[in-house]
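What follows is one structure encoded as structure tokens, with my remarks underneath.
The complex appears here without one of its protein chains, the remainder shown in place.
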Amino acid sequence: MSQARWFPPLLAVALAVALSFLTLPIVAIFVDSGPAELLSSLDDAAAIDALTLSLWTSTVALVIIVVVGTPAAYLLATRRFRARNVLITLIELPLVLPPAVAGIGLLAALGPNGLFGQALDDAGIRVVLTTLSVILALTFVAAPFYLRQAEAAFSALDRSWLDASRTLGAGEATTFARVAIPAALPGLIAGLALAWGRALGEFGATLMFAGSFRGVTQTVPLAIYERFATDFTAALGLSAVLVAVSAAILMTVKLATRASPARVLTR
Amino acid sequence: MSLHVEAVADLGDLHLDVAFDIPARQCLALAGPSGAGKSSLLRVAAGLLQPTSGRVTSGDDVWLDTARNINRNPEERRCGYVFQDYALFPHQRSWQNVAYALRDRPRAVRQREARGWLARFGLEHLADARPATLSGGERQRVALARALARRPDVLLLDEPLSALDTRTRASAQRELADVLRVTEVPAIVVTHDFAEAALLGDEVAVIDEGRVVQQGSASQLAARPATAFVADFTGAVVLHGTATPAPDGTTIVTLAGGHQIRSTDRAAGPVAATVFPWEITIEAAGPATSQSAQNHLKARVQFITTIGGRVRLGLAGTENLIAEVTTTAIADLDLQPGSHVTATWKATATRLVPHA
Partner (left out) sequence: MIVSHRRVALLAVLLATLMGLSVSACGSDDESTANAGDSREVVVSAAASLKKALTSYGDQFDSATVRLSFAGSDELAAQIRQGIKPDVFAAANTKLPDQLFKEGLVEKPVRFATNELVLAVPADGGDKVASLADLTGNDVTIAVGAKGVPVGDYTLKVLDGLPQAQSKAILANVRSREPDVGGIVGKLTQGAVDGGFVYRSDVEGAAGKLKAIELPDELKPTVEYGVAIVKGARNKAGGQAFVDGLLEGAGAKALADNGFGAPGGG
């Protein structure tokens, strides 16, 4: 009976502390400088270049991730085979890798001195220090976020839906497209949002593997880093934009999942 | 266009070994306890489960023949499958669910035909509803409509009514029985309820631990259960004991509790003696009006349950029995829980089944 007196307030305090800690840096970005200063700092061709580059490289990376990752996650989720757990761990590995390690790994694999360096060179493909390398770095760090969510979403599907689809005359591919994906959509979209956020925020691997050059490889995080030393207000401005974009993505996800009609049926 | 299913499979602890032939227009009710392999058999027929060896044919179409390496995909077999939880696609409306079965029809007519199917089940007003908003009974009918819309060669129904509450179930049972009567294709209905099996199936097959224990009409199974399990399943009272043939041609069974009863069946050794609850009459306790052809058991009433016009009595004595009597009998004897009675039934009503 005494617990009823102090436990609820304790919960409230914990939440208050967590909330303040998490929102403070974000609020500070918008409050540290005036809004006029923030906006004018964005009126800078380099900033616009960085934003454009971030947006389209992250989009391309996400397209690759979704197109390749969705069927891959489906296979993992719907088949039981011996190596399954190992494969899942391997796919999740980049999640826990520090971005710098990811950068090193990409260089070791695809850099000029890397495993495939000579082969790429022979084929005339330049990877490092190009926009392609940005896309590769973003794909590498963001893919596990999507794959994990997608695999969980497909695993949570009621198998009888997939079976029913087959008995109703639909092959595996049709079942995948017409039943599995629509039913798993909320989870897939959540994974997409997480992966996109991660891709937009990627810094360390990009810097090491792709370098930093305006218009080609300098994404918003890299631009923020460059401005931080010389023009803090500009850094704040770009950060504010990134926060706004990330918030927009998150909200779109929330709306999309609420609108989705797929609900778990209970008896 | 009959259906032939035979399969041998090892499913975890269960070894499945069954074979059936179901002629067109006939329905086989597969009954048995959970885990007996009933659903697995349906899945083999539909191609959702691969047996170690087996053969499935629909008329002249060979769907599966492990000996000849033939194995058609589920989508290539024309099965109408109703799943236990109906498996309606949650992201589609009712008519879309049914239309999914009509994908080989021209696009322009699909919606109309789907709605038509729903109308046949009285669901046209729910055609635009999503499964989550439907009641259990409504979902069951949509699932049935969807399976039938496929114009299948075979109907496979996996416990199609067990998800329903008792009230809905009664009407759904009658409805399903009507559908099965009209349908021209062979059908298999899986159930764990004997009364349902009796209602829906032209024949009943009892499966236990992966094997068919007995197959025949419902009344055959009830009248002559092949094993104690079948007897119990059909609702009989089962008493275990040892049988000794008596010189007058009857058999004396010494029950586990020590009591002796008589049966007109011939048997020896360990047996299960079965009698149906409605064959047991109740008399007030006291010196039994003994007739040699009757079995008597003193017992105490444990519970009295009225279902419709019938009353089920739970009796506890050296053996436990269930008796089914009329309400009049209860009133006449002023029976209450705790009353002492004598349960009586005929030796001819006592069937003996060898007990393994």
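In order of appearance the chains are A and B, and numbering begins at 1 in each one.
Please note the rule applied: a residue touches a chain if its C-beta (ideal position, glycine included) is under 8 Å from a C-beta of that chain, and two chains touch if they have at least 3 such contacts.
Keep in mind it's a predicted model, so treat the numbers as computed, not measured.
Participant: Omitted chain: which shown chains does it touch?
Facilitator: A
Participant: Tell me which of A:38, A:53 or A:107 is the one touching the absent chain.
Facilitator: If we include the chain that is not displayed, A:107 is the one touching it.
Participant: Residue-wise, where is chain A in contact with the chain that is not depicted?
Facilitator: These residues of chain A touch the chain that is not shown: 2, 5-6, 9-10, 13, 17, 107, 111-113, 117, 128-129, 207-208, 211-214, 216-218, 225-226, 228-230, 232.
In the analysis below, only the chains that are shown with their structure count from here on.
Participant: If you average the Cα atoms of chain A and of chain B to get two centres, how far apart are those centres in Å?
Facilitator: So the centre of chain A lies 53 Å away from the centre of chain B.
Participant: Across the complex, what residues on chain B touch chain A?
Facilitator: Residue list for chain B touching chain A: 43, 46-48, 73-75, 77-81, 83-85, 87-92, 100-101, 103-104, 130-132, 136, 146-147, 150, 163.
Participant: For the complex, give me every residue of chain A touching chain B.
Facilitator: 158, 160-161, 163-171, 178-179, 182-183, 185, 260-265, 267
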